[in-house]
Structure formats: structure tokens, C-alpha cells
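Yeah, one chain of the complex is gone here, protein chain that is, but the others are all in their spots.
Going in written order, the chains are labelled A, B and C, and every chain counts its residues from 1.
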Amino acid sequence: MTVASDSDDLQNPDLQLTRRSARPAGTVVTVRGIEIGGSGLVIMAGPCAVESEDQLLATARAVKAAGAHILRGGAFKPRTSPYSFQGLKEEGLRLLARARDETGLPIVTEVLDVRHVELVARYADILQVGSRSMQNVILLEEVGRSGKPVLLKRGMSATLDEYLSAAEYVMSNGNGDVILCERGIRTFEPSTRNTLDLNAVPMLQRRSHLPVLVDPSHGTGHAWMVARMACAGVAAGADGVLVEVHPDPASALSDGEHALTPDEFAVMASQLAAVGLAVGRSMATSRRGVETAPEVAR
Amino acid sequence: MTVASDSDDLQNPDLQLTRRSARPAGTVVTVRGIEIGGSGLVIMAGPCAVESEDQLLATARAVKAAGAHILRGGAFKPRTSPYSFQGLKEEGLRLLARARDETGLPIVTEVLDVRHVELVARYADILQVGSRSMQNVILLEEVGRSGKPVLLKRGMSATLDEYLSAAEYVMSNGNGDVILCERGIRTFEPSTRNTLDLNAVPMLQRRSHLPVLVDPSHGTGHAWMVARMACAGVAAGADGVLVEVHPDPASALSDGEHALTPDEFAVMASQLAAVGLAVGRSMATSRRGVETAPEVAR
Amino acid sequence: MTVASDSDDLQNPDLQLTRRSARPAGTVVTVRGIEIGGSGLVIMAGPCAVESEDQLLATARAVKAAGAHILRGGAFKPRTSPYSFQGLKEEGLRLLARARDETGLPIVTEVLDVRHVELVARYADILQVGSRSMQNVILLEEVGRSGKPVLLKRGMSATLDEYLSAAEYVMSNGNGDVILCERGIRTFEPSTRNTLDLNAVPMLQRRSHLPVLVDPSHGTGHAWMVARMACAGVAAGADGVLVEVHPDPASALSDGEHALTPDEFAVMASQLAAVGLAVGRSMATSRRGVETAPEVAR
Partner (left out) sequence: MTVASDSDDLQNPDLQLTRRSARPAGTVVTVRGIEIGGSGLVIMAGPCAVESEDQLLATARAVKAAGAHILRGGAFKPRTSPYSFQGLKEEGLRLLARARDETGLPIVTEVLDVRHVELVARYADILQVGSRSMQNVILLEEVGRSGKPVLLKRGMSATLDEYLSAAEYVMSNGNGDVILCERGIRTFEPSTRNTLDLNAVPMLQRRSHLPVLVDPSHGTGHAWMVARMACAGVAAGADGVLVEVHPDPASALSDGEHALTPDEFAVMASQLAAVGLAVGRSMATSRRGVETAPEVAR
């Protein structure tokens, strides 16, 4: 979605590479034939954490069938408490690669430790930098040098200026494939886990050329709100959504309260398609066509 | 839009009248044949402040032609500075009534002073309680006794619990015709005037039976963001929108930076209709049918 | 406490009367011989709500004995829920006056309803405008015309600019006797009721000439925090404190969780005196001396 020009009053001279005027037509990040930031809407879906082969494959097949383009899943988990489940680590990465092999879905997973960037980049198609790491400038520099697209989530109390400055760190290290993702900010309201800030969508698109997704799962913390807020995000102009799906949310090792079941996800995907059409956007399709098949069979 | 049930964990025992379970089917507020909170979407539009007969009538005709259902306009203005334009006061009310006579649009206008409730109620179809007055319990009691529908805007840092408690004040004084309106909350982000909190839409609808509108004009503070956020609000499930329109925003006496021109408003209205259809809602139509005509001609 | 000059970068041209440069030496509000904003520190103390003659008189005697200068107590209570205790109303005012007669302490009490300004002004020495009313401009105008000193509490999410604009409303209606009071702002932190913002103390004193108090009772919501935060407020430069005291906090009809017992209050008052001396300020003393006596006997 192209937007006219920089908002002059908000011009931050340090945003040299991320500002809209640096690429007025907008950035399209292409991942195994899927265009993120192009005319089509992109859905990234999967479990909060990779828990087991069964859990991951069941989720991957279900979200693929319902129209997801990219599989998400956490192998290294940043947790508030040191005593919470911290992820399956490299075993989680292997399971993600297996799920990609079976479904053809590219995979996005978080890298937490700067020493793991190379390891994670060997498996993942997109490196996620989580909201707690948005100002980890060392990590931003390393993913900037990784050669892999980066999904950079907004810090939960980052201003949009700080957010774009974080993207500037990635870009200034040679990596232009940055995908932004609004995932809820911290406010005074206790009834939702965070407050999904959809104002950020048009504002980021006006100020920057980077694709913008929304994550209504973390943005609300309630499964029953996810579909509505995903639709709202697309209506606000988002280039796609990132949602958490689990075959059995009640037994999830983390964040089960906002995970969709595969059936709920399928309903959401169809609602998203309808809202997308209303704002002039269809769902993304692979630009590779039949080429995708061999890769899946790999 | 009916929503299943109270969210038990959020149950506030003092929300006796406003809670969803008190009217599971939802409240529909009917104003001169227009249903607010029914199946159709409602658009309230007009200038921030009534400035002159020409300004108001030009706006009223334009928004009517583009599909607005209700005309808004401020006669008594709550301003941060005592030296800012405070509104035309009773003369503003007279102009609003004249605009209603000419266009047939019901009118909504703010009442600020508890001593003016009777006066404003003589002219207005809906009494607006502004966000700065949301916790003015004396005013809430009086509009509760006024016999007129009340548009109660959310305070800019009110929790949803406090917001519904304010509605409870109105209802507990005998007035069940309360319309809620999310208009942006205060956060740390400086690039927008407020942060339109669309999470509030599904949460209020789950917890309460009252209609919920969104005001993307105050919620963003930027005219170029209004249409997108209005569409996002409808996609999130809002029962309609409240937007500011001015024939010449650059010369507006207040809030010109977020006012739409009549042409921009018409574009927004058609986008809203498209998104509405995508989520299963058409634009509201008058239930009075031909009865409306004579009134317009009055 | 005199402070050098306006902070130029923060100059708001509409703050004509409240800005520091309008009265560089600072404003001293004198109430029955007590100077607020002078060299001495002032303590206002009393119950959240006036509940009964016994409760009020017991508190008044105790706080007087421990060094309080002014008695506070709510007769008209702004409550979040319409079903909570709303105060004894005029009977509460009468009890306050009786407590003043007996103890000689001037009284401060909140006025909520613009139609009650004259009534409350007949009894009170200082009219309090509560934080929920800080942007009730109609009420600000009326207390501006009342001829009585006004204690204007900061709104819980008001910027300092908005706060001074509210004071400007009072002053521009002819009343220069405005006392500011920081009472906690709304943040994301759930462990305290509000976040007492002591940054506001030096900033308000730099930007304005008005006296600045702090209210650590509402600012924290926990009785055990009150003394420490009161001392912190004085160390930050506040001209005094406003604290809630109840003879039996556990049975208080409102806000018992942050009320001090009379004994705790006496300890706090002595700690405050010590910190005051460390920053060069003693406790305020009456300028009337023996004159106070006859008035008490009235």
C-alpha cells in the first residue's frame, strides 16, 4: 500500500533508511515466493512455543489448510520468570524445519541470544526480534548482518520514533528486509494484556516504506478478541497479521489464553479475506507457483 | 451485535444495569427513527464547533448527502485554555435546530454545565457528555433524568470499568438510552493526539449491552488517519462512527487538523459501507420510512 | 520557595496568570492566619469522608494535637460507582464547621456540583476541586468567582500544562488564591493505586508561582507508604502535604486502606518536620497568634 509522503513535522533526521521517502513505492519482502508488503495480505500463524512434533505438525497442517502463508513458532522463549518453560531450543528449530518440509510454509522464529543468530538463521526463513528485544541494539546489528529477513516487533512502550530507529539499526547493517509488527502497547487498562495500537499502522506506513503487520494475539491476550482485531488491523491498512494457533489451547505451555483453535483460525481467515476485499486487497499468493512444490519435497 | 455473555473474571458487582447480562439481546437507542446499536451502522458527523449558520448548514447538507444519519456540532465547548473559543452557546443550539429542520438529521451536542441540561435537551436529540466530563457524576445524574438519549464519551484515561460505571450513573437515574463512544486514550506516543483504543470495542460489547461508537477524529488528531481508523472501528465491531467534518478545515476555530472536508467524508462513508458489508452490517436506514419526509419538510 | 524563572521551552502563551514570571516571588495563600506557600510547611489532614460527629471530632483533635494546620474532610464525595457512599452532604459541612469551631483548624472540603459552590463556600475556608473535576471548566469558573481559596488537585492523567490551564481558569475569573496538589497519576503499575509524581513538584514550582502540595494518601493507596512519600514530597520542595487520617481505618466508609491512624499521623508529622529542616523549611505557624482564639470561640 503506497502512501504519499513523509509527515514533515515528524521527520527524524536519523531515520535515513527507514523513512518513506527513501523508497516511496514501499518495500516488499519476498520469502520463498511469498510477498510481504505487496498487494496481497499475508497471514503468519502457529503456536506460541514449539512444544512437540505432534503439536507443531498438527498446527502447521491446519493453518496451511486454512490459508496461512507462513508458520510461526517459538524455539527460544523470552519469559518473564526464569522458572517458566524456556522453549525446546535447537530441537524446536529442527521441528520447525520439518514442518516446513512437510507443508511448504516458510518459518519465522524468534532469536533471543546474539550468539544464536547464525544457528537460528540456518533453520529460519525469517528471524523474529521480539518486543522485549526491540532495543537490544547488539541483536539488531547481528540480525542486520544475517542475510535473513527480520520480523521486528514493536516494544511494548516504544514510541514509533524509537521503533523506526530500531529498524534503522537493522537496515544500517545491510539488511533492507525488515517487517514491522504492532503487537500491543502498555497502557493503564487491566482487562486486556496489552492495548493493540492500530493507530500505529497508518502512521508507520506514512512515515516508513516497510511492511506492517499486526499481532492481535499478544495485542489483546484474549482468543475471543483475536479475529475482530485482526480484521480491524487489515481495515486500518496492515499488510497482514501474525496470530497464535494451538491444537489445544487449554494445554498450551505458554499463552494458551489467546491462542486460537484451528477451527477458530479458519473462521478468522475467511473474515480477514472479506475485510481485505473491502479495502481493496486480496490474500497473498505465491509468486513461485509450481516451483514451490520441489522445495516442499526437499 | 449480540455477544454471548459476561466475562466472569471482569464482573464488577456495581455494574447492575449496564452489564451485558442485564439485556442480553443488546440495547437499541432509537432517535427520530434511526436505530443506534441495531443491525445497521450509524454515522454521526459535523463540525467540532458550530461557528456560523453558513458553516453549519453547508456541513449538514454535505454529510446528509454522503449518508450521515445524525448531525453533531458543539455549542458549548470545553477548552483547555480559558482564552480559547468557548462556542456560540445558545445561539449554537438554535443553529443546530435550524440545520435539523432543513436536513432532517437529528442532532447531538455536548452539555457541559449541569445547569444547562434542560436548555440543551430542549434543542438536542442526543445529549453528549464529553470525555472530560465522563467522571462528572453530577452531570451524569442530571442527563440521566433528562429523558434524552445520552452519548457518553470515554474519558481519555478511564479504564473500561470506570467507563461503564459512568454509564451506570446515567442508567441508575432512569435513563436506559446510553450510547458509548471510544475516542482515544492517553498514552506515551506523541505522534497522534490520542491513541484510538479499538480493543475497547469488543470488550465493551462483551461486558455491556450498550451500543458502541468510535470517534477516529479525536482518537487520532489527524484528518488523513480518520477514514482508515473509522473502517478499523467498524471491522472491530463498532455500531457506528462519530467524525468531524468542516467545509474548510484550515479556517476551523477548533480542531481543524483532524476535520474531514465534505469530499473526504463522502469517500470515508463509502469505504465504511464496504467494510460494514464485509462484517455483515449494512448502513442504518430510518425505521420511519415516509414519516421522515414531512419532518424534513417541517 | 522562590525559583528563578520560566522554563522558556515550555512556555505556553495561554498561561498568563499562573506562570512564574507573573509573580516571581511566589504566591502565598493565607487562610485564617496560616500561610500556604510561604516559608513554612503546611499539613492538611483529616478523613476521606465526614462520617459522623464523633469520627470527625476525634480526628480533628488528634491531627491538631500532632501539628496539622488545616482539617480536610469530604461532605460531597465523587465516587466511581453510583451505589457507593456519596457523603453526608450539607450535614457533613455542618460537622466540619463544628470541628473548626472546636479546634480552630480552618477547613477544606470538596465541591462537586457547580450549584453548590455558594453553599460550600459558606462553610469552607478552602474549596477543593478534586482530580476528577480538574477539567470541569464550569466548576473552575464558579470557584474562581467564589472569593474563597481553591485547592485544585491534579487530574490523574493531566499533563502539567493542562493542570496549569485549569488553574488559569480559576485565576482568570478573579481568584488568585489557588493551591496546587499533586495526588498521583495513572500509569501501568498495578501495585499502587496511583503513582505519586514528585517530578511535578519542582516542575510546577519552576513554571508557576502557585503553592504546591502533595497528597501521598491517594498518590499511593497504601497507608504504610504515606509517611515516606510525604517526606519525599517535602524533600522535593513541596509546600506541604494533604493526608488522610481516620480514627479507625478498617471501618472507614471510603479509602480506609490508605488512611493513617492518629498515631501514625503523629509519627509522620515529626518525620516531616525533620526532613523540612534538612531542606531549610520549618513547619508553618499562624501569623495571627492570639487572634485565632476568639474566632474559634465564635
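By our rule, a contact is a pair of C-beta atoms (placed from the backbone, for glycine too) under 8 Å apart; a residue touches a chain by one contact, two chains touch by 3 or more.
Since the structure is predicted, the reported quantities are computational estimates derived from the model, not experimental observations.
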Full-complex contact with the absent chain, from A:27, A:109 or A:136: A:136
Residue in contact with the excluded chain [from C:231, C:253, C:269 or C:284]: C:231
Chain not shown, touching residues in subunit A: 14, 16, 78-84, 112-115, 132-133, 135-138, 141, 156-157, 162, 165, 168-169, 172-173, 186
Touching residues (missing chain, whole complex) on subunit B: 157, 186-188, 190
Touching residues on subunit C - with respect to the absent chain: 7, 10, 157, 159-161, 185, 187-192, 195-203, 206, 219-220, 224-225, 228-229, 231-237, 271, 274-275, 277-279
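Note that in this section only the chains that are shown with their structure count from here on.
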Maximum inter-chain contact count - chain pair: A-B
Subunit A on subunit B, rotation in degrees - Cα superposition, rounded to nearest 5: 180
Interface hub residues of subunit C, defined as touching at least two other chains: 157, 186
